[in-house]
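Removed: one protein chain of the complex. Kept in place: all other protein chains.
Order of writing sets the labels: A, B and C. Residues in every chain begin at 1.
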Amino acid sequence: MQPEEKTKVDYRSIIQRFGTLAIFLVLVVVATIWSENFLSRGNILNVLRQVASSAGIMAVGMLFVILTRGIDLSVGSVMALGSVLTGYFCAISGYGAVTTILMVLACGALCGLVSGGFIAYLRLPSFVMSLAMMAIARGLSLIISEGRPIPLDEAGAAFSRFGSGFLFGIPQPVLLMFAVFIVGGVVLNFTRFGRIVTAIGSNEEAVRLSGIAVPRYILAVYMISGVLAAVAGIISSSRTGVGSAQVGVGAELNVIAAVVIGGASLMGGKGGVINTLLGALVMGIIANIMNLAGVPGYHQQVYMGAIIVVAMLLQYSTGSLKR
Amino acid sequence: MQPEEKTKVDYRSIIQRFGTLAIFLVLVVVATIWSENFLSRGNILNVLRQVASSAGIMAVGMLFVILTRGIDLSVGSVMALGSVLTGYFCAISGYGAVTTILMVLACGALCGLVSGGFIAYLRLPSFVMSLAMMAIARGLSLIISEGRPIPLDEAGAAFSRFGSGFLFGIPQPVLLMFAVFIVGGVVLNFTRFGRIVTAIGSNEEAVRLSGIAVPRYILAVYMISGVLAAVAGIISSSRTGVGSAQVGVGAELNVIAAVVIGGASLMGGKGGVINTLLGALVMGIIANIMNLAGVPGYHQQVYMGAIIVVAMLLQYSTGSLKR
Amino acid sequence: MTELVKLKSISKSFGGIHALKSVGFDVRPGEVHALLGENGAGKSTLMRVLGGEMVPSHGEVVIDGKPVVFRDPRDARALGIVIIHQELALAPDLTVAENIFLGELPGVISHASLRKRAKDLIDRLGFKIDPGRIAGTLAVAHQQVVEIAKALSRDIKIIVFDEPTAVLAAQDAMKLHEIIRGLRDRGVGIVYISHRLEEVFDIADRMTVMKDGQTVGTVATSDVKIDDIIRMMVGRPISAMFPERGKRVIGQEMLKVEHLNAGRMVRDVSFSVRSGEIVGLGGLIGSGRTEVARVIFGADPLESGTITLKGKMLKPRSPKDAVEAGIGLVPEDRKQQGVILDKPIRVNSTMAKMSSVVNAFGFLKRTQERADVTALGKSLRLKASSVDAPVSSLSGGNQQKVVLAKWFHADGDVIILDEPTRGVDVGAKSEIYALVNKLAEDGKAVLVISSEHQELFGLCDRVLAMGRGRIRGELTPETYSEENLLGLSMTGGALTANQGGQA
Partner (left out) sequence: ADCKVGIAMYTLGAPYFAAQVAAAEDQAKKAGCEVTSADGQNDMAKQIADVEDMVAKGVNLLILNPRDPEGLVAAADAATTAGVKVVVMDSSISTKANVITQVRSSNDQNGYLVGQWLAKAMQGKPMRIILLSGDKGNEVGRDRRLGVFKGLVEGQLVNEGKVSFEVVGQGWGGWAHEGGLAAMEDLLTAHPDANVVLGENDSMVLGAMKALEAQGKTDVLALAAADGQKEALALIKDGKYGATGLNDPDLVARTAVDIGLKAVKGELPDNFPKLNLTTPDVITKDNVDKYYRADAVF
């Protein structure tokens, strides 16, 4: 009986994985047919770099938050704050690259600490609390930068190399993204922390009754999300050479969409790292192929919406999706 | 026996009502102290009119959607589509005001039909489906308007009068908003439809197993949301005298925030019309008072975020909020 | 003898309700102390206080002679107090192994060793459950086993079983009792809560009966009989558990199913139920009884076969079709499928037939609804403050009555009841039996699914035995016995032998 049951379980999870993978593969095939440039090495690296510096890295943090049944709308703004602070610390305060990075990450963590604290300990709804943090972080980045981009200049040479540099022929931000996903996957699947985070979204009361201090974990996921948003901000400023309060506008919706296209449930407890990566890539490919295929600007959004629907139907038809 | 329990239930619901009301009253007091203009008749009408033509009317539709445990991110875009179509039908196609309004409402309903259809019958997650609709509706409004505002000119004289006109000394859009809230409240509390919608959010499976065709109701709430977004679009174009694809950008978050500040739960089943109105007014007052008090632009968002947090804490402290 | 635990004059109130009024309770090492009482008597609440999940308004918890104050479940756990909850407390998206060790996961997890430890534990309990399986996909009974394994994974000094057998079949319950006896012999203090009085008499050393948040008394098992306990619980003796069968008139065939197939759990199922008849569906857990009910009700898709209702073919695509045709289903999972907890009794009761409480324009006729439901509640002897109270404020038995009220109100011709008395106290049970009987007396066809075989035997005109998705035989009152039913459902072959023997 046991082996029989075993295969049944694995079959389901394969189907589940298959959902997002199917979307991904179909999209790749469609993109290849639509534009001969799509599968070129340069373009693939393009897509990867674009994903790495937009929704990709933040999607891991968002996945953790969503697994606990929460939501973090502040990621785009915290990314902007991270970008501005990178410029500020390195070009204006004159700190070195390492100090700057550590301080920016700390600020990202602080944003997560504030929203996570209210959500975990005072039980404010995550939607509104993170919406408030979204406004606050954006406001702060505007105030700090006085609304102007802060050029990194020479002080930021180290950064620029990172943002547009390559290692083993792969753009460095892409490597970083993969690293974040691998670490995220390991943490989620092979550590107490990851399992408890998943369990909280699945049945918070059960976790509490198991004698686990739930609020700490909830606090932690928002801090992770904040830190990863700050990382995205650092990457952005190293790619563009400026710290800007304008980055990441509306990013939260894309990041959440990546996670949900990756099969995670907003009702918590369900979702994985690989699928989230695929989800982020799907979002990236959709944007990329429109430009390659020369879809005119105004039509892009219509196509994009339609492709998302088709993608979700694909996932749905493989039976992996539960609302 | 009955009276005793009765009071208990009412007591709880009074506390619940009190949460949003408390926020509202405190905010009014603060605003009055902060700026002597706040309580002037003109300004009160201003706030009301702004709420009516932004989050207010759409919040009723969103409340219905959220009661079923869904979410509708497309409202801002559908509002823009409504605005553009108002301009298009009336100024370009040359239809009369009544025909135009009916056709625009029908288009709003159609948007809701599409997203609601996929959500209700194919069980796509509402977040992603309405995100797709958000992109599609925005794209369509840009395509139709070619990115330019469509002036209503003489064709729209009837509209303009409505948008900026008064009845009994109250701006017409405000009257319309109150009407929508009253109808919404009646539907929610006194009809079969409203009862089933609320029940679906509480326990969809139990409702289904009571022999109720749940998908129809889910479809219906998205259509209501679509129609009300179209109404907001019509009001916008009648106020500004142009049909524009630029309106309602980011409105979805404000609308949802209004509903949640009104004490509704994103987990469904909980929420009322009066509190939603108060929630929308709270959002409107926050924006208004910043301008009145002359808070510098960049600081406004920080203040706004902080005020939202304080507001939620207030509601939380009255014990009405469950995460 | 020193008590392991002494609860001294514990009081607890929720808003206006006094759930516990100065309750005293103690557990000694190496004893099974049963805690009994009607639904809502305060048993679970008292145990929540013991487990540190609730802070009492008044009173003292004394462990090993020392007063303690628990701030949260962790404090209680540290002292070796473990509670197996009445409401399953598993994380449905995690594996069985992860659930079992949730409170003590190592920082870095080796799934292989975790699963091995889990498997050992489950094996020792005498069950076969794949520890790598996702907990939410297990049948309820197996989820309950996982809960027990989770509790036993730790060092325990005191363990509370809150209605552990409500979802278990007879043999599984026996297995559990073996485990409990083993614990007792090791000197663990055990609190055992159950509404199945026979098994309580089987296993308990002492019993404490609660009523309305107070203790009625504590007695040694050897000193009392079941009837005494029932009297202590209900406040009056129950004349007969089951209603008389005689008064029902069995009429024409109402529901007939032929060659139903759906998934793995419904294979070629055929049977019929007549007006005024109560037919039982028995068998082991996981034999597919629930699935049969759901297919007939349109809740799950039908692959092949025919359903005939009063001579008319029915192809229900959704519960809506079934309800309109006159079928009602009281589902096995009350909380998830039966009631809308946060909505009033009134709303729940009229859900299946709202047409009778709305006017032509879809507006609710609230006054009439309130009157109707109040009358209905009276006839069902529903214990509630008012029909406007949310169902969540009711005891388990009364919640079940609300589900029954829904189908009484809908007034269909065929009623299917899946585990209708799960977690319901004896008093309410006998009332529910009377209600089920009344349905049949009113000429309805009734199908009852139950894992409590005595319930089937006491209530039904005949009992169908299911096993592995098939109907494997039928028992009549003359052949009613546990062995016959189990024999039939495990191996269809036993049918002829048994029937032959009895006839």
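The criterion applied here is as follows: contacts are C-beta pairs under 8 Å (C-beta built on N, C-alpha and C of every residue); 3 or more make two chains touch, one makes a residue touch a chain.
The shown structure was predicted, so the numbers you read here are calculated from the model rather than taken from an experiment.
*Asks:* Give the residue, chosen from A:T20, A:T86 or A:S145, that touches the chain omitted from the document.
*Replies:* A:S145
*Asks:* With the full complex in mind, choose from A:R192, A:R239 or A:K270 the residue touching the hidden chain.
*Replies:* Final answer for the missing-chain contact: A:R239.
*Asks:* For the chain left out of this view, which of B:L102, B:A157, B:V183 or B:V249 touches it?
*Replies:* Selected residue, touching the omitted chain: B:V249.
*Asks:* Decide which residue listed in A:A120, A:A251, A:A264 or A:I307 touches the omitted chain of the complex.
*Replies:* Looking across A:A120, A:A251, A:A264 or A:I307, the contact with the absent chain belongs to A:A251.
*Asks:* Footprint of the hidden chain on chain B, which residues?
*Replies:* 35, 37, 40, 42-43, 46, 49-50, 54, 142, 146-149, 151, 164, 236, 239-242, 244, 246-247, 249, 287-288, 291-294, 296-298, 300
*Asks:* What residues on chain A make contact with the chain left out of this view?
*Replies:* Looking at chain A, the ones touching the missing chain are residues 35, 37, 40, 42-43, 46, 49-50, 53-54, 142, 145, 147-149, 151, 160, 163-164, 236, 239-242, 244-251, 287-288, 290-292, 294, 296-298, 300-301.
In the analysis below, only the chains that are shown with their structure count from here on.
*Asks:* What whole-Å value do you get for the distance between chain A and chain B if each is reduced to the mean of its CA atoms?
*Replies:* Using C-alpha averages as centres, the distance is 29 Å.
*Asks:* Do you know which chain B residues sit against two or more other chains?
*Replies:* In chain B, no residue touches two or more other chains.
*Asks:* Multi-chain contacts only, two chains or more: what residues does chain C have there?
*Replies:* none
*Asks:* Which stretch or stretches of chain C touch chain B in the complex?
*Replies:* Contacts found on chain C: 15-16, 297, 299, 318-320, 322-324, 329, 331, 336-343, 347, 351-352, 354, 358, 361-364, 366, 385-386, 388-390, 406, 410.
*Asks:* Under the touch definition given earlier, write down the residues of chain A that touch chain C in their complex.
*Replies:* Contact set of chain A toward chain C: 1-2, 5-6, 9, 12, 189-193, 195-196, 198-199, 201-203, 205-213, 269-270.
*Asks:* Flag every residue of chain C that touches chain A in the complex, lowest number first.
*Replies:* Interface residues on the chain C side: 51, 53, 72-74, 77, 83, 85, 89-94, 98-99, 102-103, 105-111, 128, 130, 132-134, 136-137, 150.
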